[in-house]
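Just below is one structure, and these are the notes that go with it.
The complex appears here without one of its protein chains, the remainder shown in place.
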Amino acid sequence: VTSGRKSFGSDNHAGAHPAVLAALTIANAGDVPSYGDDPLTARVSTALAESLGTTPDRVYFVFNGTGANVIGLSLMLRPHEAAICPVGSHLDVDECGAAERVLGNKLLTVPAPDGKLTPELVRSRLNGLRDTHHVQPRVVAISQVTEVGTVYTLAELAELRRCCQEHGLLLYLDGARLANAAAALGCSLGAIAAHADVLSFGVTKNGALGAEAVIIMNPEVGEDARFRRKQLMQLGSKMRFIAAQFDAMLSDELWLHNAQHANAMARRLADNVADIPGIRLDQPAAANAVFAELPAELITALRQDWVFHTWDEDRNVVRWMTAFDTTPADVDQFVASIRANASAGVSG
Amino acid sequence: VTSGRKSFGSDNHAGAHPAVLAALTIANAGDVPSYGDDPLTARVSTALAESLGTTPDRVYFVFNGTGANVIGLSLMLRPHEAAICPVGSHLDVDECGAAERVLGNKLLTVPAPDGKLTPELVRSRLNGLRDTHHVQPRVVAISQVTEVGTVYTLAELAELRRCCQEHGLLLYLDGARLANAAAALGCSLGAIAAHADVLSFGVTKNGALGAEAVIIMNPEVGEDARFRRKQLMQLGSKMRFIAAQFDAMLSDELWLHNAQHANAMARRLADNVADIPGIRLDQPAAANAVFAELPAELITALRQDWVFHTWDEDRNVVRWMTAFDTTPADVDQFVASIRANASAGVSG
Amino acid sequence: VTSGRKSFGSDNHAGAHPAVLAALTIANAGDVPSYGDDPLTARVSTALAESLGTTPDRVYFVFNGTGANVIGLSLMLRPHEAAICPVGSHLDVDECGAAERVLGNKLLTVPAPDGKLTPELVRSRLNGLRDTHHVQPRVVAISQVTEVGTVYTLAELAELRRCCQEHGLLLYLDGARLANAAAALGCSLGAIAAHADVLSFGVTKNGALGAEAVIIMNPEVGEDARFRRKQLMQLGSKMRFIAAQFDAMLSDELWLHNAQHANAMARRLADNVADIPGIRLDQPAAANAVFAELPAELITALRQDWVFHTWDEDRNVVRWMTAFDTTPADVDQFVASIRANASAGVSG
Partner (left out) sequence: VTSGRKSFGSDNHAGAHPAVLAALTIANAGDVPSYGDDPLTARVSTALAESLGTTPDRVYFVFNGTGANVIGLSLMLRPHEAAICPVGSHLDVDECGAAERVLGNKLLTVPAPDGKLTPELVRSRLNGLRDTHHVQPRVVAISQVTEVGTVYTLAELAELRRCCQEHGLLLYLDGARLANAAAALGCSLGAIAAHADVLSFGVTKNGALGAEAVIIMNPEVGEDARFRRKQLMQLGSKMRFIAAQFDAMLSDELWLHNAQHANAMARRLADNVADIPGIRLDQPAAANAVFAELPAELITALRQDWVFHTWDEDRNVVRWMTAFDTTPADVDQFVASIRANASAGVSG
C-alpha cells in the first residue's frame, strides 16, 4: 500500500482490531483439547448460536470465506443439484471455481445488475425441473452485503425466502460482510439469519485476523457438517484461536461498532464526492463500499497515490472500500485528492 | 483438559508461543495488500525458501496440515495417478478421505509397522505399470516425523529418493512435525527438504496458532500452485498473519528450540518410564512422542488424571505427546503418577 | 411413438441402419482381444484417423456423447481452467452437469442466439486472466451442428480457431452430428476436424446403435487419454462391436449418405411449411432439424398425432428433427397434417 496512506482497496487490507489480538492472548492460557472440543469454542458457539437464532451444534468455525461457502453449499446440494446465484457473485467469479471443483455442483447464474436476486430472477432459472438431462435447482445462493455493495432489505429477504419455499429451494446466504449488512439495516444478525437455511458469517473483513463460521439454521440440513468441514480441509486444530476472534467480535458488540463505523466512512466518502463533476455513484453506498464511475484519466491520476480496485474496466467503475479502522481524516484526505485531481483534469 | 495438568494428548493441545503472539501484533501495523501480496509475506517466504533450499515463489502459506497435504499432492498427480503411502499415515486415515474426495486420486497403502516406507515397500506397489486398467503410482508420500513418532535418517531419505528417481516417482514429504525431525537428526530443515519434490512444513504443532506451508523443491512441479491453493480454499486474505507466525518461528531459530525442547521432554518421559514393570516402548521416542504398551488397567487408571490417546485399542498401545511448553516438572509429575498407578496395579 | 407415424422428435428415435446391424454380425466371428486390442478396432481406428487427419492412436471409441464430451474436455483442462461454451449448448444444459461433476471444471457460458460462438463472444469471457481468484479460460467448446441446428461455415471455424490461437485457447468440437455438418457444408469430415484440437464424432444419431469417438487432432494434447477413458467409465470390453458400427458408417460413405438424406428431409420439411400462415422458421434448416415458431394451439393440435419437442415454451418454438430413415412420404404426411391443422385453426 502506498506510503502510509489508508487503502481503499479492500477491507482485507486492514489489520486486526486490538481487542481481537487481546482475545488471542487470553485464549492462549493452558492446554485445551484440539479440533473444537475446547471450552472456549463451546462458549463462543453458544453465544453465536444465540445471537443468530440456532443451536451451538450448528455453528462450525472455518478458516476463510471460500471455505465457508463451499462447506455451506455442500450441506444442501446432492450431486445433480445446482445453486442459483447472481452473475458476478463471489461464488461465481472470485473463488477460482471452488464450488465446481470441490463439490462438483453446477452454478446457475442470473444477471443481477444490483447484485440482488429477486423471485422473478430465481424463477427464470427454474426450467428443466424433473428432466433427467438437466441439473435440478435446489439452492438460491445470495450474498448479504452483495458483491456490489448493496444490501437486501428484510422484506426482500422474506420475499426471496417465500419464493424458495414455494419452489422447494433452500436459501444460502454468504455473510462475509453480514455485520455490515446488519449495521446498514439497523437490525440484529438474527433478523437476517432467520431467512437463511444455511449462512456464513465472516469477521475477517470486519477486524479479525481470519475467522469465519458456517451456521445452519434449518435443522433438516447439515447432519454431516462435521465430516464435511474436516474432509474439505477447514477444520482447525487449535480451534480456540478462531473462537477467540469471534469472542472478541461478539463482546460489547464489537462487530456492530466496527461495521457501523466502516459503513459511516463509506457514506461520508460517497456523500463528499457526489458533487464532484464527472463522478457518478454506480450503486448506493449501502454498506462499506462505494462503487463510482469516473473519467478514465481521473482513475489513472488517483492510482498514483491511492490503492483501490477498478471494478469494471469497460465502464470505468471503481470500488472504494472502507474498513473498521478507516478514519474520517482518511476519507477527507482521499476526497480532497479526488477533488484536486478531478479539477486538474477538468482544467487540463 | 483435566484440572490444569499438562496434556500429553497432542502437541495441538498446547497454545502458542508468546513470540508468535507478539509477531501478530507487530504484523498488525498499517494497511497491506491482501492474499499474500504484502511485504511481510514476501520477506518471510524468502527467509523460508532460503532455509529450505528453494525460491520464494515456491513457498505457499496455507491454513492447516490437511490442506497442505492435499495441495501438495495436487501439484504432483494427474487424475489416473496414485500416491503410495503407509497404512495408518495421516493422509490415509486422519484426513477423512480428503485426498480421495478433493483430488479424486487413489492412495496405495503399504503396511509399515514403524511408519516408514522403504524402497522395498515402495516397489511392492509398483505393479500394473502402464496397464490402462490400473492407477499409475506417481508419488511416494511420507511423513517426517512419521505418524508413529519415528524419524527417517537422512540416509534413509536419500535411499528412498533414489528409489523414486529410478522408478519415475516423485517424493512428497508431510512435514507437520518437520522441526521435530530436524531437531532429532541434528540437521537443518534444508537437509531434509532436499530429498523431497514437494513438502509441507507445519509450525502449528510447534508453537504457532495455525500456520502451515507447502514448499516446492522440484522446479518442474507446481506451475499452477497459486490457483490450486485458491481453488482448494486455502488462500488466506489477511495473509500477513500467517506469515507473521512463520516469521516468529524462523527468528532466532525458535522452531529449533521449541522442537528440541519437546523432543527432550519425550525422551525424558521415555527414559523415566522404561523401568516401570509392565510398560514396553512400542517405538523409539525419536521425536516428541512416546508410544508405549501398557496394561489395560493402568491405562484406565491414568485416564482419571491425565489426557492422552490410546493409539491401538487391541494392543493397549498409548501415545504420549510432548509440546514446546511441556516442562520437566510436567513430565516428572506424569511419570510419578504412572509409577504410582503401576505399583498399585501390581500390588492390587 | 404414436401409431406407426414417423417421429420428428429426435434422430435418436430412429433405429439403426441395416448395414450397421450387419457389421455387428460380421464382427462377431471368433475370439478377439478385449478393450480395443482387437484387429477390427485397429483397422477402423486407422480408417477414421485417415479420414479426419490424425493418427490411429488418437482415436478413442466411447459409448455416448456425454462421455465423449467429458473425456474430450478432460484432455484439455487443468483443474483451474474453464471452457467457454454457448448458453444452452448440450454441454451446458443437457448433460446433467457432468462436466462440473466429473471433471470439476467450470463452464463459462455466453449467450449465442444462433448457437454459434464468435471471436467476439469468446473475447467477452476472457477477463480475469492470470488473476488467482478466477478460473482461467482454456478451451472454447462448440458444437457442429449446433444445438439449434445451425452449422458453422469453414470460414467461421477458421476464424474461431485463429482467435483461440491468439489467446492461447484450445478448441473442442462436439461432433455428435458431425456428419450432418459435413453433408451440409459439402466438405469432408477432415475439413471440419482440422480446426479442432480435440473433437467428438458420433454416429449414434446417424444410424448406429450407440457409438461415439473422441479424436485428438493436436498432438500436444491427450497423452493420458487411454487412462481417462477407462477411469471415466467409457472403455468398452467387447470393443469390436463399437468399432464395427464405425466400420459400417465409413464403408461406402454411409455416414455421408445418411446425413445428406436426413438433411434433405429437413429442408423438404422447412421448404414445405414456409408458406403456412402463422409458421415462422426460427433458424435456417441447415442440417437435420427445423426450428419453427408456431401458434400455441397448432402445437397442441399437432401433438395429438405427432411426436416432436417444444424447444422454447415461452416463444412457442418447436424442434422437428429428421433422421437417416425419414422418408419423403413421412415429411409430406407431416406437412399435410400441419397444413390441415393450421387451416382449421385459422378458420376456427
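For clarity, chains are labelled A, B and C in written order, and residue numbers in each chain start from 1.
In this text, a contact is a pair of C-beta atoms (placed from the backbone, for glycine too) under 8 Å apart; a residue touches a chain by one contact, two chains touch by 3 or more.
Values in this document were obtained by computation on a predicted structure and should not be read as measured data.
Asker: Using the touch definition from the top, which of C:Q234, C:Q283, C:N316 or C:N341 touches the missing chain?
Answerer: C:Q234
Asker: Which listed residue (C:V59, C:A98 or C:L302) would be found touching the missing chain in the intact complex?
Answerer: C:A98
Asker: Taking the full complex into account, what residues of subunit C touch the chain not shown?
Answerer: 1, 4, 6-7, 9-10, 12-16, 21, 24-25, 27-35, 63-67, 70, 95-98, 101-102, 204-205, 209-210, 227, 230-238, 240-242, 307
Asker: With the missing chain put back, which residues of subunit A would touch it? List them for me.
Answerer: Residue positions of subunit A that touch the missing chain: 35, 74, 78-80, 104, 132-133, 136, 224, 226-231, 235.
Asker: Name every residue on subunit B in touch with the hidden partner chain.
Answerer: Residues 79-80, 82, 93-97, 100-102, 104-107, 109, 127-128, 132-135, 313 of subunit B touch the chain that is not shown.
Here, only the chains that are shown with their structure count from here on.
Asker: Chain pair with the most contact pairs?
Answerer: A-B
Asker: Give me the ID of the chain with the smallest distance between its Cα centroid and the all-protein Cα centroid.
Answerer: Closest chain centre to the overall C-alpha centroid: A.
Asker: Just the number, please: Cα centre separation of subunit B and subunit C in whole Å.
Answerer: So the centre of subunit B lies 51 Å away from the centre of subunit C.
Asker: I'd like the Å distance between the centres of subunit A and subunit C, where a centre is the mean of that chain's Cα atoms.
Answerer: Inter-chain centre distance comes to 42 Å.
Asker: So what's the Cα centroid distance for subunit A and subunit B, whole Å?
Answerer: Roughly 34 Å separates the two chain centres.
Asker: Scan subunit A for residues touching two or more other chains and write them down.
Answerer: Residues 95-97, 101-102 of subunit A touch two or more partner chains.
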